[in-house]
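Each remark here refers to the structure printed beneath this line.
Here the complex is missing a single protein chain, while all its other protein chains stay put.
Entry: subunit A
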Amino acid sequence: MTGQLLSYAIWVPIVAGLIVLATGGDKHAGIQRWLALIGALLGFLVTLPLYAGFDVESAGMQFEELRPWIETFNINYHLGVDGLSVWFVILNAFTTLMVVLAGWQVIERRVGQYMAAFLIMSGLINGAFAALDAILFYVFFEAMLIPMYLVIGIWGGPRRVYASIKFFLYTFLGSLLTLVAFVYLYYQAGHSFDIQAFHRLPLGMTAQALVLVAFFFAFAVKVPMWPVHTWLPDAHVEAPTGGSMVLAAITLKLGAYGFLRFALPIAPDASREYAWVFVLLSLIAVVYIGFVALVQTDMKKLVAYSSISHMGFVTLGFFMFARGTDLNSFAVEGAIVQMISHGFVSAAMFFSIGVMYDRVHSRKIADYGGVANKMPIFASFFMLFAMANAGLPGTSGFVGEFFVVLGAVQVNFWYAVLAATTLIFGAAYTLWMYKRVIFGDVANQHVAELSDVNKREFLVLAILAVAVLGMGLYPKPFTDLMHFSVNDLIWHVSQTKLPQ
């Protein structure tokens, strides 16, 4: 049983999705919802033993599975998680559960297909986090685009077609170059697609730089880093609530994870050499995108830009490993914590906006005002998530940002100063938006007709609130799991791989 936990984490949601799909059209929407919920719940439950059984003292891969898949090309079905990836498998299964609940009544047409798309996507994302074979990773990483493309295109807003195609082509471009890099590494590593073999592989500087560029395209687009971020606001704004939740909470993390799993360990020397480029781009994302978020009039777009800014923090943390006096594990660990926290907070933010959108059918800030008068319970929850988004101490948003700033100070004081401005900008755009939407007098007829959250919405909000607060007050379980793996990674990256 424990030997195949990761396979269960991948295939349980996929099979559940196929079952939901097989139940047919909207006549069976009721059954489909329940089946999807059971599937998502099972999918979440099978990931829990990953946490319980995880050996925190080990930096190596755990729960490994190795089966030959395509012997002709030496591609294996090789799964395993370490401290870097284990949380994302759990987070992903958790988010899927939230998404199914979030779409419960809101989605009225093609319910089965909607639920199935998210379940299948959940399995594929788990596969990408757990894959230890480059082609296996690539297959999951790409296949995930298909359900997301359909979700945005079918259930999205007015400009859904543009957004969905832009989303697909942007991400496809990046990953195709990665494929060439993988094939190149395959020959360098003596006909193997094993990621850990790639890690050990000595490479010259030019080769490392080119490989890094290829990875940059794939993962920077996914994160997204400035200036390849432009697909994200479009995709977020047009996607249905569930789509935005998964995009922000999980798929962006996959890009960041790609840097940890591929770019840094495979091309450490090039990463050190060109860390300044990444740092620069990250700081631009943090500061400039913070300003951009400030002027948004659309709530979803605002949160989308805030996601880019927060993810800039993550990539900043990753590339702080390089210039430290000694091994700088603070920043990297902080960045991973920030990823997990952002997973909870952004999902919660998008869900909250979805709650309002379902009632008023507008995302414009100007269409709201005085929501607190009509939805007091909702307003309190939204307040918590807004605070977390702004990085208030006591919420999960604070922990990661604090660690990253702490790490940045050791490298360069000015990096830290620029990075820390996010705490101000984050507070500014989030709380200003909150003020305009929630406080004040009832703005118009639509707001006057609002009703407070129902039981289902309350449940989702409450679970997310517990997660946000829990992680903010007691982050130790999160950092414990990743500690050894992060140290191992940093040590690995500090070694040169140039052929002597």
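Just so it is clear, a contact is a pair of C-beta atoms (placed from the backbone, for glycine too) under 8 Å apart; a residue touches a chain by one contact, two chains touch by 3 or more; residues count from 1.
Rule of thumb we're sticking to: contacts and distances are computed from a predicted model.
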item	value
Per UniProt record, name of the chain withheld from view ["Carbohydrate ABC transporter membrane protein 1, CUT1 family", "Sporulation protein YqfC", "Phosphonate transport system ATP-binding protein" or "NADH-quinone oxidoreductase subunit N"]	"NADH-quinone oxidoreductase subunit N"
Omitted-chain contact residue, chosen from A:Val106, A:Ala143 or A:Met383	A:Ala143
Chain not shown: contacting residue from A:Phe172, A:Trp432, A:Phe458 or A:Phe484	A:Phe172
Touching residues on subunit A - with respect to the absent chain	25, 69-73, 135, 138-139, 142-143, 145-146, 149-150, 153-154, 160-161, 164-165, 168-169, 172-173, 176-177, 179-180, 183-184, 186-187
